[in-house]
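Mind having a look at this structure? Questions to follow.
The complex appears here minus one protein chain, its other protein chains still in place.
A, B and C label the chains in the order they appear, each numbered from 1.
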Amino acid sequence: MRVGFIGLGRMGSGMAENLVRAGHELVVYNRSRAKAEALAKFGARVADSVAEACQAETVWTMLADDDAVQHIVQGENGLLASLAPGALHISSSTIGVALSQRMTEAHDARRQRFVAAPVFGRPEAAKAAALDVVVAGARDAIKSAAPLLDAIGKKTFVVAETPSTANLVKLSGNFLIAAAIESIGEAMALVSKGGVDKRQYLEILTSTLFDAPAYKTYGALIAESRFEPAGFAAPLGLKDVRLALAAAEDLRAPMPIASLLRDRFLTLLANGGEALDWSAIGSLAAWEAGVGEVGGLPHRPEAPAVRTK
Amino acid sequence: MRVGFIGLGRMGSGMAENLVRAGHELVVYNRSRAKAEALAKFGARVADSVAEACQAETVWTMLADDDAVQHIVQGENGLLASLAPGALHISSSTIGVALSQRMTEAHDARRQRFVAAPVFGRPEAAKAAALDVVVAGARDAIKSAAPLLDAIGKKTFVVAETPSTANLVKLSGNFLIAAAIESIGEAMALVSKGGVDKRQYLEILTSTLFDAPAYKTYGALIAESRFEPAGFAAPLGLKDVRLALAAAEDLRAPMPIASLLRDRFLTLLANGGEALDWSAIGSLAAWEAGVGEVGGLPHRPEAPAVRTK
Amino acid sequence: MRVGFIGLGRMGSGMAENLVRAGHELVVYNRSRAKAEALAKFGARVADSVAEACQAETVWTMLADDDAVQHIVQGENGLLASLAPGALHISSSTIGVALSQRMTEAHDARRQRFVAAPVFGRPEAAKAAALDVVVAGARDAIKSAAPLLDAIGKKTFVVAETPSTANLVKLSGNFLIAAAIESIGEAMALVSKGGVDKRQYLEILTSTLFDAPAYKTYGALIAESRFEPAGFAAPLGLKDVRLALAAAEDLRAPMPIASLLRDRFLTLLANGGEALDWSAIGSLAAWEAGVGEVGGLPHRPEAPAVRTK
Partner (left out) sequence: MRVGFIGLGRMGSGMAENLVRAGHELVVYNRSRAKAEALAKFGARVADSVAEACQAETVWTMLADDDAVQHIVQGENGLLASLAPGALHISSSTIGVALSQRMTEAHDARRQRFVAAPVFGRPEAAKAAALDVVVAGARDAIKSAAPLLDAIGKKTFVVAETPSTANLVKLSGNFLIAAAIESIGEAMALVSKGGVDKRQYLEILTSTLFDAPAYKTYGALIAESRFEPAGFAAPLGLKDVRLALAAAEDLRAPMPIASLLRDRFLTLLANGGEALDWSAIGSLAAWEAGVGEVGGLPHRPEAPAVRTK
């Protein structure tokens, strides 16, 4: 199938590569052209514009955030303007429920088809075609998308006919990861202040009740205060929690842990954590307990100045 | 080895059974004698008193809470009074750090040996000798306890020489489970209000990032509002969170999620949830969102009616 | 001075009336013309359009929310398009910091002058020219606005040269009121469950440490579950907390009580509280404690019945 692919960051590149491998004819576009050209060696054709990438039955987007998606989709010569009626847009970006709903309506109005297909998995999983894909959209659109989704993931979960529902599931998943990070951070601050070795503690947890990727991956980063380089940067973590809270507000669903997480991200960002991995919020409980540093960074060493009584 | 075993609830019975199977000579005691006699068929001898069970090199206790332990240990003709110098007390009850510290001092004063060896695992794991054991105490005491611990568990983690440290780890583990329950509850309230099927949602989580026993077990209970009969009753959940918070207070470690969990348990208990499983706190997010019932108990069946002043 | 006044709700009407009384020549505009005409009897002239009200040295706006302000200011034939260079816009609406910043830039670009002058006080205070006014903007603009501000308020506080700072102060003030409401709600749930009469309790508080309008006014509403008719409706309370949190997020300032308040408003709105006064969040602590109703609306009249699976 001829597929346009827009957005070739660490996730998108792996996905595009796997689509080529599965025999699809790819036309790739990226804002900074170098990343697109890296795909050429696998046999993809490099497009000069979004519009050019849209000369296909299906266009796939994998972009950083709501702003990037809005720009590519609604901008001049963007997807909405360029896609033919009946063509399919697969959106894998982690975006807000509200934007996904607006895109659904906009594509509908142009008789273009739209599925939301956010993914769980890190860049290595994208490269290995081992992503978990959550998809929602009209049945015929999902049917068209299925062989493509199979090419990039190890499992596809169809959750609803309303595209934005898939985005909601993705955001809730990131909320759960952040909640696990904060929980581990609190538990580790407690036991390590009580004299327990953090690495051994993690081993106990992950060889018993918490034998899960989320606990292993993030628990290790927290135990070792290893927050650089960021696999997923703190500002993106804040963005996803904000989007989850926005969706929750629209649905009138209070989420006290999500509210706490938002505050945690703000504390991290207010104290020099912009470039750290989002798991660095897991260091804040120790910081408050007086035994740690924000994100492992020595903080405010310039010592809060003079104080006269 | 001759072992006294005190406390034959669902956990203790399984543990005692496995000690007999491993070839140890068991003298068992339980407040209500019937449970002790059930062990006789496996070859254990039934003691008429705590003091009688203490005529052994090692006495193991597996009791419900701090009060029960204090009564058995410090009471008249209790462990402290009855154990010979050099004898070993293995305490597997989930108790507070402060009580464990007081027991350590009291045993020390009488030249009795003491290890704390709380366990992770449910009654089925106790029966199958598949518990995970966290142990702390003086080296020689742990060395003496090792073959016994091997008989009841699949893995033993030695965490410190101060017995109460093992209790701290156990409490932190129960905190983490409760935190996972609350997190799942919030996420499920969100996505189910957004139209996602709760069971499918759980399948997505547990086949990807949250492929862990804690998420599978408790996620299913929440998705199905199946909180009766209680595997671990809500008041015990409150007790453990309270003990974790007390230990955290002594260590000066703020734990905001633990604070939230305490409030959740109080809400549950204030609304008729005394007999429910502790995972019923996972139903409160949906309750607040107006789409659920406390612990699966029906409420607000009538539309909030008119109220005139 | 000739003044255009746009937005004649309960607050705006009182303010406009006092401007007329102070001798200013008023041209009033309101979306629903009836409210504008009610001002005619005091000597105001009714404008047919926003643009007509803008034929003045100064235009004052007092509107419901960000959307209304955006529409009136940026819409076709709105303030931006209609005001002469050098003319002054006084904005008293409770709006977000971000919108205030955008308006500042837009007016600057057209050489129009802009001050933000949000007010503290209820409709009765507006009618009595007893509002407290918080104002920010360029010095000359504030100097021009001063006699007008004096006509509607009992005191004016100049806080900064950046207009949006006044909006920030206003939002923080509403946050503090909501925080007091929640605090009173928690304390009252506690003592009333402990057998204390709520009205007497409030008397104790307000005759001692909390002898302040916020505690007297809202404490009485909570003690008496008197949330209808709404003086300030719950959705507006949520709006203001949301705007405070948005400003705090931009400033990287975590506000845990504000986060809790947001969750409280969502709980209230998810359980039938749309039409209630915002102080109804003060009933939620009692609701959670099993002794109250959401916002005074009856619920759980039947004892939580048996549930068999």
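Please note the rule applied: a contact is a pair of C-beta atoms (placed from the backbone, for glycine too) under 8 Å apart; a residue touches a chain by one contact, two chains touch by 3 or more.
None of these values were measured; they are calculated from a predicted model.
Peer 1: Specify the residue from the set B:Val134, B:Leu171 or B:Leu269 that touches the hidden chain.
Peer 2: B:Leu269
Peer 1: So one chain is hidden, and I want to know which residue out of B:Arg2, B:Lys143 or B:Arg252 touches that hidden chain in the complete assembly.
Peer 2: Residue touching the chain left out of view: B:Arg252.
Peer 1: Any idea which of C:Phe5, C:Tyr29, C:Trp60 or C:Phe120 touches the chain not displayed?
Peer 2: C:Phe120
Peer 1: Among C:Met1, C:Ala81 or C:Ala253, choose the residue that contacts the chain missing from this document, as touch is defined above.
Peer 2: Looking across C:Met1, C:Ala81 or C:Ala253, the contact with the absent chain belongs to C:Ala253.
Peer 1: With the full complex in mind, choose from C:Ala81, C:Ala146 or C:Leu176 the residue touching the hidden chain.
Peer 2: C:Leu176
Peer 1: In the complete complex, the non-displayed chain touches which residues of chain A?
Peer 2: 225-226, 228, 256, 263, 266-267, 270-272, 288-293, 296, 298-301, 303-304, 307, 309
Peer 1: For chain B, which positions touch the chain that isn't shown here?
Peer 2: Where chain B meets the chain not shown: residues 238, 242, 248-249, 252-256, 259-260, 262-264, 266-267, 269-270.
Peer 1: Could you list which residues of chain C touch the chain missing from the display?
Peer 2: On the side of chain C, residues 97, 120-121, 132, 134, 155, 157, 159-160, 162, 165, 168-169, 172-173, 175-177, 179-180, 182-184, 186-187, 189-191, 193-197, 200-201, 203-205, 207-215, 244, 247-248, 251-258, 260, 285, 288-290 touch the unshown chain.
Basically, only the chains that are shown with their structure count from here on.
Peer 1: List the interface residue numbers of chain B and of chain C, divide the shared ones by all numbers used, and answer same when the ratio is over half, different when under half.
Peer 2: Same: most residue numbers at the chain B-chain C interface appear in both copies.
Peer 1: Taking the mean of all protein CA atoms as the centre, name the chain whose own CA mean is closest to it.
Peer 2: So the chain sitting closest to the middle is A.
Peer 1: At which residue positions does chain A touch at least two other chains?
Peer 2: Where chain A meets two or more other chains at a single residue, that happens at 248, 252-256, 260.
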